[in-house]
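Heads up, one of the protein chains got dropped from this complex, but the rest are sitting where they should.
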Amino acid sequence: MKRILRLCLIGIFMALPTWLMAVETKNLLSELTQTKLSKMPAVLEQLEAQGDESLLPVFRAWLGGDLYYTRADSHLVVKTKVAGETVYMGVFSQEVDAELGSKQVRKIKVNNKLRGLLRGTIARLQLTSKQPELRESAVRELLADLDRDTFTTLEALYPQETHSSVQEMMQTALSLYTAKDPKQSQSARLAAIDYLSASLENDVRNGLVQLSQDGNAVIAAASNKALDRINQSVERYAFVDQLFFGLSLGSVLLLASIGLAITFGVMGVINMAHGEMIMLGAYTTYVVQLIMPNYIDYSIWVAIPAAFLVSGLMGVLIERLVICRLHGRPLETLLATFGISLILQQLVRTIFSPLNRQVSTPSWMSGSWEINPVLSLTLNRLYILAFALLVFIALVLILKKSSLGLNVRAVSQNRSMAKAMGVKTEWVDAMTFGLGSGIAGIAGVALSQLTNVGPNLGQAYIIDSFMVVVFGGVGNLLGALVAAFTLGIANKFLEPTTGAVLAAIFVLVFIILFIQKRPKGLFPQKGRAAE
Amino acid sequence: MNAIDQSLQSLRDTFRRDLVWPFLAPEHAAKVDVSNQMILYVEGLNLSFDGFKALNDLNLYVKDGELRCLIGANGAGKTTLMDVITGKSKPDSGSVFFGQTHNLLSKDEADIAQLGIGRKFQKPTVFEEQSVFDNLELSLKTDKRVIQTLFSRLSPSEIDRIDEVLKIIGLNDQRFMKAGALSHGQKQWLEIGMLLVSDPRLLLIDEPVAGMTAQETERTAELLTSLAGERTVIVVEHDMEFVRSIARTVTVLHQGSVLAEGTMDQIQNNKDVIEVYLGEEAVEA
């Protein structure tokens, strides 16, 4: 009982300031419904003086002529269209009042003078917002249609601005207006154009395109030059963008192939079911999300170890049941593991249906990091890139520092010697296979964030993964890293000129030719033992 | 840098007076020019695996018809030297000539074998799924190109040759047995037989008596000494008793280069050899 009381008190306290502030505003708003058109500007001025950002929707609706009030209780509503039907909803509540029809409401009038005033008010209100991001985006929105009023407003606000990126945006807007204004001196306009040439805003580019048709030849030439500069930097950023996509594909390939590189290197066998280990990891992510639908944001932290365990255990199982019986017969192992991959695929089809499943992305991974108007990197790819490198480093550390790593390296260099030294090669094989498969499972978690999860998920990446292993050299982690990123970047840079399919073909042909020169990959093992 | 070195080397080779220009040399000149009594010239051979120098400025000359024993500790470079001579490994630098005209470094394993250099491996490798007879048939000195092999038929003289070798190696009764079913010692013999039937000029034999009984070892020694003269034989062996029984000249390898060369007695009294090869024994003595 006490607790409820306390909760109520807290609620009241928190509501109090807004409620207090709203009293004055509420009066002014209700005045709106009664005042004549000629007296409106005064009311508007008073409303603006409240400096309340929550009034912005009201002003916007008013400007658009969509602001109404109910005849019954002078309650402000906005006219909008939902699915083709005209409806009215509360200005603040944003809830549709289904009972209201055109008979029950009345429009708050607006004329040209008022529209001008409203624009200024909206701009000033946004520009004086406390959050710099809002101020910046307000200025950016103004770029599209600058007029005298906004120009003077900006000019007045500019000296007070403290945030550097907002300042820059304001400077851009002012320059854009100056450049377009034929009344300004030529030198001022040229200086403005020069300033604009560093901007990547779309509206600036459009403005410059207009200016390049300007009657004044000097201005036109300067605009063209500025446009060239902008285009150059746009191209530069497009290159960075492509590079990023290449790295992203590379990170996926790295995750997918690194487990394969380990098993191939240590045991000399190709695991054709490796793709299905990836698929199992992806489905584990899906199942984890099914189990905890309300905690999608955290599900990934459960999914990563879960996928590692599921795929890893499956790997150990396959090794113990099949691969260890085919020791020293790599081609037969290849066939047997292919059979396993068929079974696993069909199993998943039977359990989860052959249709693709959607895995949702945690909110902290969705969205993108906007560096500038032409370059934004999607967060999920960025995280996966970092994750892949992390897994790589962890794996290198495991192989270099742990006792398992020591055993694995011993077995991969000289199996019979290691056995003679008392290394339990069978145990090492099972662990290696489990580790490789587990990493494939983790790769599946990463992939589920990029594509749909389906029974053929593994197949789509397996041949590329093989290529990475062949390209990088057997059992060489560094080789796998270099090969994965090289292939990823090459693929993405070829794609725009040749199309995705031809790019894939080119990469395959390149690798076939590459192993002519270096049959043992980029970083071959040397010496008599390697024969 | 490497490319420049190589082209410089090839330029120097072009002006060497002791070489015939390759395009002037007759094609497939199977004749081995031994007019200077030397059949194998190994000069300045270097080969390293990841920093480990397997061969270090190795020089070796073998006379035509000689029976030469190579000894040396493990890792001295004996097998690597054989690998280079037979084309399995390519050295970083140096030259290997067979007779005066055949540059072995420019040829692959098959070419070298067809020139008449036969090799027996440390571990006996025979074609296990095929009969002893087939193993020998494959090793015959014949035209080994694809089409010729497809249409080849065993001539009576070839069958006689195989029979002869079967008797020498004592596997006449096992001729239709699968080679995989032979004992270890028999496989050793079969491999020697495969060498014999191919009628080579130079035989490289890696540890021939490992796994043989004393009796068999004796027979092997007899066989090898009988081969020398007509053919040149290079034997790598650890069994000192065996080496003493066959060798006229012994070469000691140490850390990839030649440490000493001479008769068995000379070698045994050589200070360097005692120090590095027989070091421990000497100390004990």
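Letters are used for the chains, namely A and B, taken in the order the chains are written, and counting of residues starts over at 1 for each.
By definition in this document, contacts are C-beta pairs under 8 Å (C-beta built on N, C-alpha and C of every residue); 3 or more make two chains touch, one makes a residue touch a chain.
In the analysis below, contacts and distances are computed from a predicted model.
In the listed set "STAS domain-containing protein", "succinate dehydrogenase", "Amino acid/amide ABC transporter membrane protein 2 (HAAT family)" or "AAA family ATPase", the entry agreeing with the UniProt name of the missing subunit chain is "Amino acid/amide ABC transporter membrane protein 2 (HAAT family)". The residue from A:A49, A:L342, A:I371 or A:I393 that touches the chain not shown here is A:L342.
Checked against the hidden chain, the listed residues A:L326, A:L478 or A:L522 yield one contact partner: A:L326. The chain omitted from view is touched by exactly one of A:L334, A:L382, A:V423 or A:L450, namely A:L334. Panel shows chain A; residues 264, 268-270, 322, 325-326, 329-336, 338-343, 345-347, 349-350, 463, 466-467, 470, 501-502, 504-505, 508-509, 511-513, 515-517, 519 of it touch the chain omitted from the view.
By the touch criterion stated above, the residues of chain B touching the omitted chain are 86, 88, 108-110, 113-114, 118-119, 121, 125-131, 133-134, 137-139, 144-146, 149-152, 154, 156, 159-160, 163, 175-176, 194, 198.
In this text, only the chains that are shown with their structure count from here on.
With centres taken as mean Cα positions, chain B sits 65 Å from chain A.
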